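Input: one structure, supplied below.
Apart from one protein chain that is not included, each protein chain of the complex appears where it belongs.
Read from first to last, the chains carry the letters A, B and C; within each, the first residue is number 1.
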Amino acid sequence: MVLTRAIEERGLSLYKQGRVPGSFYDGRGQEATAVGATFALGAADPVCPLIRDLGAHVVKGTPAAAILGHYLGRASGVSHGREGNVHFGDATRGVVGMVSMLPGMMPVAVGMAWAFKLRGERRCALSFFGDGATSVGDWHEAMNLAGLQRVPAIFVLEHNGYAYSTPSARQFVVDPLERAAVYGIAAATVDGNDVEAVFDAVRLARERALDGGGPTLIAAQTMRMHGHGAHDDASYVPAEQLELWAARDPIARQRERLAQLGVDVDAVEAGARAEVDAATQEALAMPAADPASALTGVFCEGEPQLLGSGAAPWSGFAAA
Amino acid sequence: MVLTRAIEERGLSLYKQGRVPGSFYDGRGQEATAVGATFALGAADPVCPLIRDLGAHVVKGTPAAAILGHYLGRASGVSHGREGNVHFGDATRGVVGMVSMLPGMMPVAVGMAWAFKLRGERRCALSFFGDGATSVGDWHEAMNLAGLQRVPAIFVLEHNGYAYSTPSARQFVVDPLERAAVYGIAAATVDGNDVEAVFDAVRLARERALDGGGPTLIAAQTMRMHGHGAHDDASYVPAEQLELWAARDPIARQRERLAQLGVDVDAVEAGARAEVDAATQEALAMPAADPASALTGVFCEGEPQLLGSGAAPWSGFAAA
Amino acid sequence: MELTYLEAISDGLRVALREDERVLLLGEDIGAFGGAFKVTAGLAEEFGSNRVIDTPISEEAIIGGAVGAAIVGMRPVCEMQFADFVSCCFDQLVNVAGKLHYRVGLAAPIVVRLPSGGGVAGGPYHSQNPEAWFMHAPGLKVVAPSNAADAKGLLLAAIADPNPVIFLEHKYLYRRIRGEVPEGHYETPLCARTVRGGDDLVVIAYGAMVHAALEAAEAIEEASIRVLDLRALVPLDERAILDCVHDCSKVVIVDEANYTCAAGAQVASLIAQYGYEDLDGPVVRVATPDVPIPFAPSLEAAVLPGVDRIRDACRELLAY
Partner (left out) sequence: MELTYLEAISDGLRVALREDERVLLLGEDIGAFGGAFKVTAGLAEEFGSNRVIDTPISEEAIIGGAVGAAIVGMRPVCEMQFADFVSCCFDQLVNVAGKLHYRVGLAAPIVVRLPSGGGVAGGPYHSQNPEAWFMHAPGLKVVAPSNAADAKGLLLAAIADPNPVIFLEHKYLYRRIRGEVPEGHYETPLCARTVRGGDDLVVIAYGAMVHAALEAAEAIEEASIRVLDLRALVPLDERAILDCVHDCSKVVIVDEANYTCAAGAQVASLIAQYGYEDLDGPVVRVATPDVPIPFAPSLEAAVLPGVDRIRDACRELLAY
C-alpha cells in the first residue's frame, strides 16, 4: 500500500509538472482493497485491475520504474508508450489490465475462470469493478454467466459511493451487493479500507472458488479520496464525508497494527520512498517510445504468448 | 384470442403452402398473455409486442388483412413489404413493434414512459419480453433505469421456460421474477394462460404506473405450444409437458367461462373465421410490394409523424 | 460573439433548450457537474434536472431511452462521455434508431454527441473516430464540424432534423479553436463548404483535419490549393466533391480515422467512379494507419496525419 501510494503520489506530481501526458487517475484511499485482494491470489490467478487498483499491479510485481515509465509514455514503460495512466496490463505477470469501457473485463474474467474450470485447474480469476459500472449491461451478462456456470471467479466491488460525479443514489436503487443473490452468486461485504479484512474475504472466496463453490462478489466499502482524475476537484463530495474517511485511511490504520507487531513502519515507508526515487530517475532516463514501434504488433505473429504468472508472496497461505 | 389464433393458423398454412416468404413464428398457446395485457391498456398507451404477441397487434386494431398482407410481403400489408413475420409495428396505432435484437425494445419502452412522466401525462408504456431475453445486457440497463426513474412502464415477462431450444435452467439460476426487486420494481406473477388474470394484473400495474408508483414486472407463466418457428419441431420439449399445457389452452378455458356467461362462443369463432377468410382473400389480392418503394423512406423528410393511438375497447375500464 | 468550439456547442444546446421544450439532454455526469468536458456546464442550473439528466452508466439504455422519448415527441440530445463509448450502444443506434423509420415509419429525432478524435494523448480508448461505422449504417446522419460557427449551426440543424444524427465534436478543437459565432438560432446546412480557394489541387477533409489541411495548403506557395470541409458525412455532398475534382483535377483526401473503410475510402471511390475523367493523377489518401491510437505523444504523432504528411502528399501529387 505504501509503495502504491508513493508511486501514485509521484505520478501525480510528475503530472502536475507537466511531464505526464494526457490525464491522470489514482486510487487514493482505496489502496487496501486492491492490495489486500491481490495479495490473497495465487501466482497463477489472473487479475483485472481497474482505475483505482494500481496496488494490484504492484502486488503482482510490475516494477515501479516500469509503471512510472508507462505514465511518462517511455519506451521501456510497461506498455511501451502504447497505453497511459491506469490503462495497462502486464501479460507476463498475469495482469490482464483494464479497458476503458466499464466493466468490460468482467466477461473476460469469467472466460478465464471458465477455462480453468473446464480444464480442472485449481486457479481462479479476479476482476475489480466500481459501483457505477454495475449499471452496464456487461456486468449483468457476466454475473449471470458466472453464476450459471459456477466459474471460479472473484468479483471485487469497489463501493465508493460515486461514479465520477454521480452518487450511487442516481446509479441504482438497490445495492449491487444485494444483486449477487439473483445470479446465484455468494456475496460478502467488507471494510475496503482494512487491508487484512479484504485479504481474508478474498482468501475465503478463493478457497470457495477452487473447491468448486462458484463465484463470490465481495463488496469493499471504501471512499475515493481524490477526484475521478487529476482534473476533477471532486467538489461534489461533501467535505465532512471526506474528513470522515480521511480518519479511516487504510495506510494509517495498518501502520498502527504493524507498529504493535513491532514492525518498523518508518523503515518500510523510507524504503518505499527510496524505491520510488530510484524508479523515478530510472523512468525519466528512459527514452521516449520509438515512433517506428507505433505501427507494429497490431496482430500477433507466430505462437501467442499466454498470460504469465505474477508474484504471489502470500499465495502459499492463500492456498492453505 | 380467437381472432389472433385464426390469423396465425392461416399465416402458418399459407407459409406451408409456400406463399409466405422467409420464416414464420407464432405464439400458439400464449395468446392470453398478449391479448389480456394489451386489453388493459388505454388507447394512448404504446406497446412493444414480441415474437409471441400477435394478439397485441390485433387488440390495438391492426386489421387482419394488413397482417396477412404483411406476412405475404404485399404492398398494402402493414409494413408494405419492408418487414416480415412477427417483425412489424403499426405507428398509427401505438404499436412500436419489435426489433430482432432481444430485448431491444425494453429501453425504448422505458424512454416512452420516461417522456410521459416528464410531461406529466397519465399514460404508460408496455413491453413484452421472454425469459431468455432477460440474460441480455439491455434488459438489465432498462430495468435499472426504469426502477431508478420510477417511470410508468409495464414489463410483461412471457415465462414459457424456453429460449428457442434452451431451457430456463441454462439461461439463469434465479427466476427473473425475483430479479425485479433488485431494481426496485414491483413484481407479480400470473397464470399467462388465463386472459382475465393477465388483464387484471396489467390493469393494476397500469393504475400503479399512472399514480406515480413506478414500473411493474408481471411474470406470465405460459408455454410455447409450437416450435420457435415453423422450421422447429420443438422435439426438445418433453411430450408430457406439452400435453399438460394443452389441457390449459387459454382459448378453451375462456370458452367455458364465456359459455357460462351465455356468450355464443361458436358465433364468435365463426365470426373470426369469416373475418380471416375475407382478410385472406383481400391479402392475396394485394399487389406485391413495388420495387421502386424499396429505396424510399430511409430518412424522414418533413415533420415526423408521432406514434398514434390504438384501439382500446376496455380502456375506460382500465382507467377506472 | 467570439466563442471557442466548445462554447459554441454549449451555446447551441442552451439555445435549443430555451426555444424548444421538447429538447432534453441525457448523459453521464452532464448535470450539476457539467460533463467530462464541461460542455453542459450551467445548463442543469438553468433548465433543471428534468431537462438535463444524469443517467447511470448505461449507454444502450441512454440511446434506447432517447429513441423511446423521441417517438412520443421529445428531442433528446445524448452525450457519450467519450466517443469511444458509442461502441457500447452500437446495437441501439444501428438496429433500433437507424432502421425505425424505414421499417415502421416512425421518425427518431435524436442527436448523439460524440467527443471524438486524437491529438490529446488519450490513448486507444479516448481518441477514436468512429464516424465510418455509422456511415455504413443506413438511417443515421453523421456530421463533423471543424469550427465554432459550424459546431453550433450543425448542432441546431441536427436537433431540428427528424432523423437520428451522430454529432462528432472533436476534443482537440474544443479549446484550441475559436471564432465568430452568430447569436441565437441558426442552422448550418448539412453540406460541404470550400474553406480555401484554389484550382491546382483540392484537399478534402473534415473535423480537425481541416485545420491540418489548411496549414499544409498555406505551406505550399508554388500552387493554388483548395480545401473542402465536408462538414456532413451523411448525407455526403457528392456534388461539391465532384465539382472540386472537376476544377482541380488533383485530389488528396484526409482522414484522422483508421485507413481501411474510412470516410475517405468512400470519397475516393466516389471520385474514382464519377470523377474519373476529371482526374489528372491518382486519388491520394492520407489517413491514420490501421492501428489503435497509441498514448505516447511520440507514437501518436507517428500515426495521426499531420501537416507534414498532407503537405508532402500534395507536393508529390502536384509534381505528377
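Structural remarks
The criterion applied here is as follows: a contact is a pair of C-beta atoms (placed from the backbone, for glycine too) under 8 Å apart; a residue touches a chain by one contact, two chains touch by 3 or more.
Keep in mind it's a predicted model, so treat the numbers as computed, not measured.
In the whole complex the chain that is left out makes contact with A, B, C.
Note on the undisplayed chain: of the listed residues B:Ala163, B:Ile185 or B:Ala279, the one touching it is B:Ala163.
When the full complex is taken into account, the listed residue touching the unshown chain is B:His87, out of B:His87, B:Arg179 or B:Arg224.
Across the entire complex, the residue among C:Ala268, C:Ala296 or C:Cys314 in touch with the chain not shown is C:Ala268. Taking the complete complex into account, A:Glu141 is the one of A:Glu8, A:Glu141, A:Glu158 or A:Asp191 that touches the chain left out.
The chain not displayed touches chain A at residues 46, 79, 82-83, 87-91, 96-97, 99-101, 104-116, 118, 125, 137-138, 141-142, 144-145, 148, 297-307. If you put the missing chain back, the residues of chain B touching it would be 21-23, 73-74, 79, 81-85, 87, 99-102, 132-133, 135-137, 163-166, 170-172, 236, 288-295, 298. Mapped onto chain C, contacts with the missing chain fall at residues 84, 87-88, 90-91, 94-95, 98-99, 102-103, 124-125, 132-133, 135-139, 234, 236, 257-258, 260-266, 268-269, 271-274, 276-277, 279, 281-285, 290-292.
In the analysis below, only the chains that are shown with their structure count from here on.
Distances between chain centres, each the mean of the C-alpha atoms, put B farthest from chain C. Here the chain at the heart of the structure, going by C-alpha means, is C.
As a whole-number value, the distance joining the C-alpha centres of chain A and chain C reads 35 Å.
In this assembly, the C-alpha centroid of chain B lies 39 Å from the C-alpha centroid of chain C. Chain centres here are Cα averages; for chain A and chain B they lie 45 Å apart. Residue positions 137-138, 141, 144, 148 of chain B each touch two or more of the other chains. In chain C, the positions touching at least two other chains are 56, 58, 60.
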